[in-house]
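Structure record follows, encoded as structure tokens.
Removed: one protein chain of the complex. Kept in place: all other protein chains.
For chain A:
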Amino acid sequence: MTRLRAEGLTLGYDDRTVVANLDVTVLDGRITAIVGANACGKSTLLRGLARLLPARDGAVYLDGRAVADMRTADVAKVLGLLPQTPVAPDGITVADLVSRGRYPHQGWFRRWTDRDHDAVTRALDATGTTDLIDRPIRDLSGGQRQRVWVAMALAQETDLLLLDEPTTYLDINHQVELLRLLRTLNAQSGKTIVVVLHDLNLACRFCDHIIAMSDGAIVAEGTPADVVSAELVQKVFGLDCLVVPDPVAGTPMVVPV
């Protein structure tokens, strides 16, 4: 049984349909990467899965129930998302921001509890941001900032975590660091992770499952070794390339020709 899936999902903005009639199954306890060229609908699909975009047709199911019929506060306890461009209020400190991840677990009148405290502590620990708690977000480097946002999403303590292009604007070192962090989280807590990525090599290296999209449709799906080939890269990105084994991990590596 899979916890998050979509059936016949159609999504769009205004009068434009971006993805049409998609069936997606997110593997429990795995890291899934959604890859594809710019404007292929990968972020749209992720936003649809996270109920940020209402379905035009079809539905997203979480634990067997249609997400559209669930209370958004209940979904927030199970499904977290790191948006592509989150906004930090001016001057907010790390501790304050990460603590706001506890929102869905707090009621209108309920005060800060030990559970909230523990969740935020674990989130800070896991992302290595404990030393930063008194610092304002705007003073942090891009890599630190992204880890703080991940910490906020972790503090939400959801079993499923979706991330929309979390490595954009990061240099290669911090991209790898962030993906390692996701791997660690997945290994330690069995968290199901779906991440939209631009870099196919990093997706192959760090993810268990790849969903390749082109023009709003899924063109291939499976483990990196099964899916990524020169033909697929040609089809999805329009790039002539060789696919060779990564010298370190043995996963597929795309080398343009």
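FYI, a residue touches a chain if its C-beta (ideal position, glycine included) is under 8 Å from a C-beta of that chain, and two chains touch if they have at least 3 such contacts; residues count from 1.
Simple rule for what comes next: contacts and distances are computed from a predicted model.
Q: Considering the UniProt annotation of the chain absent from this complex, which name among "Phosphate-specific transport system accessory protein PhoU", "histidine kinase", "Iron chelate uptake ABC transporter family permease subunit" or "protein-glutamate O-methyltransferase" applies?
A: Result for the unshown chain: "Iron chelate uptake ABC transporter family permease subunit".
Q: Out of A:Leu9, A:Ala55 or A:Leu124, which touches the unshown chain?
A: A:Leu124
Q: For the chain not shown, which residue from A:Ala6, A:Val26, A:Ala55 or A:Ala76 touches it across the whole complex?
A: Here the residue in touch with the unshown chain is A:Ala76.
Q: I'm checking contacts with the chain that's been left out. Which of A:Ile92, A:Ala225 or A:Leu239 qualifies?
A: Touching the chain that is not displayed is residue A:Ile92.
Q: Give me the chain A residues in contact with the hidden chain, please.
A: 47, 50-52, 72-77, 80-81, 83-93, 95-97, 99-101, 103-104, 106, 108, 112, 117-118, 120-122, 124-128, 130-131, 133-134, 136, 141, 143-144, 156, 173-174, 177, 181, 184-185, 188
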